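Sharing a structure below in structure tokens format, with a few things to ask.
Here the complex is missing a single protein chain, while all its other protein chains stay put.
Moving on to chain A:
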Amino acid sequence: MREIRLDLLLLSLALLFAPAFSDLLLSKVDRRIDLTSHVVRITSTLKVENAGTDPVSEVLLAFPDTQAKNIAYLTASTIEGKGKTKSSSVSLPIQVVHPDGMPPSLTWHSVSLLKGLSKGESLTLDVLAVFTHTLRPFPEKITQAEIQRVAFQESAYYLSPYVVKVQSLTVKHSGQFESYTKLENSRASGSEIKYGPYENLPSFSFSPIVIHLVNNQPFAVAQELVREIEISHWGNVQVTEHYNLIHGGAHITGEFSRLDYQARPHVRGASAFRNLVAKLPPRAHSIYYRDEIGNISTSNLWGDSTKKLLEIEPRYPMFGGWRTSFTIGYGLPLQDFLFQSRGIRFLNITFGCPINEVVIENLIVKVVLPEGSRDISVSVPFAVKQWEETKISHLDMVGRPVVVLEKTNVVPEHNQHFQVNYKFNNLSLLREPLMLISGFFLLFVACVIYVHSDLTISKSSTAYLAKLQWDEVQATVQQVLNIINRCLTIHGKLEASLRDLSRTGDVQACKSARKSADSSLKELSKELRPVLILLQSSSQAVQILPKVEELVAKERELQEKLMLKHSTVVDCYEKKSGGREVENRVASIQQKITALRQEVDDLLEIIDEI
């Protein structure tokens, strides 16, 4: 503290000797400083008047270096139109300049006016400057029970290269303060501390003030936030945000007692924050909240048609200096954020993080475009570092182009939309499914080819010949089996004809059935002969041949028996002998037939197994 104060004294001494800069003068300066959160917002309304003769086109804003390095956001706007019609404010371009002959340790920003300010004219400028890390916790270490106090330093007078005629300063705080630097015309009332009005101060007037106040707002600082926005033209924009969060306020020292925290959370743990609220787009879906060791169950989601609020609670209450890291992710419908005009697609999405009042020290936004995007250009409303990468994901051939934007010191004011323009052919969408389909198709084709191709290297090797012969034998055995089976069906027909006979007594039909069966059996036996010869000639069939021959023999026997039975029964019917006699004569044959049938079936099974 002492050092800073010394700095300021030196600065003020240096400033005293600086010359007046130009003919401009500020007829009225009204500054309002908002200290209710851990981001300091200074809104200055400057009434600029040209007292000289030449038209002036730029206004200089001066900040001490100590402050300037903490500027996160700076805009100047002027109100167009006069009187009651002042409505539209126009923001003016600002750039850092280094004018000559100026006192040291000052940083200059130049506001370019839209049209030059000619003699005697005046103009109202609204300047908003947002600072981070300017509220210093004092004391720097507190115990759990203490409230957090911060010190803020500023000049009571508006630091400007111009003469200021009338000025005032209002500091808004959360209501409690320890002390403030008392100057003439300073007073504190309610949640405000007022300085001024001061009149006719020369340029570079400086009077350091320090305000020591209570601020228990969550000092959530994301040391690093990586936002990954991945576009899928199948209809989804996936946003994944990796937070590395620290409580940037006064560090906790000594014991942390859960007892005290639970008993009186607002007294013993006033400086801690329990939860954060992220404001997501209304149609966000598939929202998750996790960290490296899994899902964090303490979150809550509610919303309506205009917004969706995700209340996330870190695993433990965040006390000063405590860190945590977590990831939130959500999907957004593509049509809400991706637009198309004249062949160019552009993504229009917010830059900053959706959590309120989080200061981000280093924000990296990665926009992952679909593979095959080209002619990529980015338009961001403020200066960012920018480069391109590629990301290889599932089914990628060359990788997806990634636009990386990096910005330090990001405050909620940076939550503006930015655009990524690119060209993308819709046909590229079909690439991945086609790749999968063709991949599977090729796999199956390869299988088919493998099954059907003969991969034998030597066509004359014994093993190969043996295999060929074996295949042949199998084919012939199959033929034999087919023939036998056909014989068996004919046997079935004969039996059926016998049954018909017993039912209807139509001998003629039975005989004709017998005839046709005879002829077909003969044909089959003719068919069988060459096949059997073939089988006998083959050397590979030695093993199976006896079984086959046995089968054929048994079948023949069966055939004979069946014929015998058939003729006997028909005979009996012709002789009109009684049922009993028929039964008597047939029974013994029937026994043999069933026995043979059984044997044939067994043999068929055995051969099948071989």
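The rule we apply is simple: a residue touches a chain if its C-beta (ideal position, glycine included) is under 8 Å from a C-beta of that chain, and two chains touch if they have at least 3 such contacts; residues count from 1.
Heads up, the rule we're going with is that contacts and distances are computed from a predicted model.
Enquirer: Given that one chain of this complex has been left out, which of "Serine palmitoyltransferase 1", "glutathione transferase", "Large ribosomal subunit protein mL40" or "dolichyl-diphosphooligosaccharide--protein glycotransferase" is its protein name according to UniProt?
Expert: "dolichyl-diphosphooligosaccharide--protein glycotransferase"
Enquirer: Taking the entire complex into account, which one of A:I209, A:L498 or A:L558 touches the absent chain?
Expert: A:I209
Enquirer: In the complete assembly, which of A:S89, A:S257, A:N348 or A:S516 touches the absent chain?
Expert: Checking each option in A:S89, A:S257, A:N348 or A:S516, the one touching the absent chain turns out to be A:S257.
Enquirer: Out of A:G101, A:G190 or A:G294, point to the residue that touches the absent chain in the complete complex.
Expert: A:G294
Enquirer: Just one of A:W108, A:Y288 or A:Y316 touches the chain that is missing; which is it?
Expert: A:Y316
Enquirer: Using the touch rule from the top, list residues of chain A that touch the missing partner.
Expert: Touching the missing chain: residues 1-2, 5, 139, 179-182, 208-210, 212, 254-259, 291, 293-294, 296-298, 315-316, 321-325, 579-580, 583-584, 587-588, 591.
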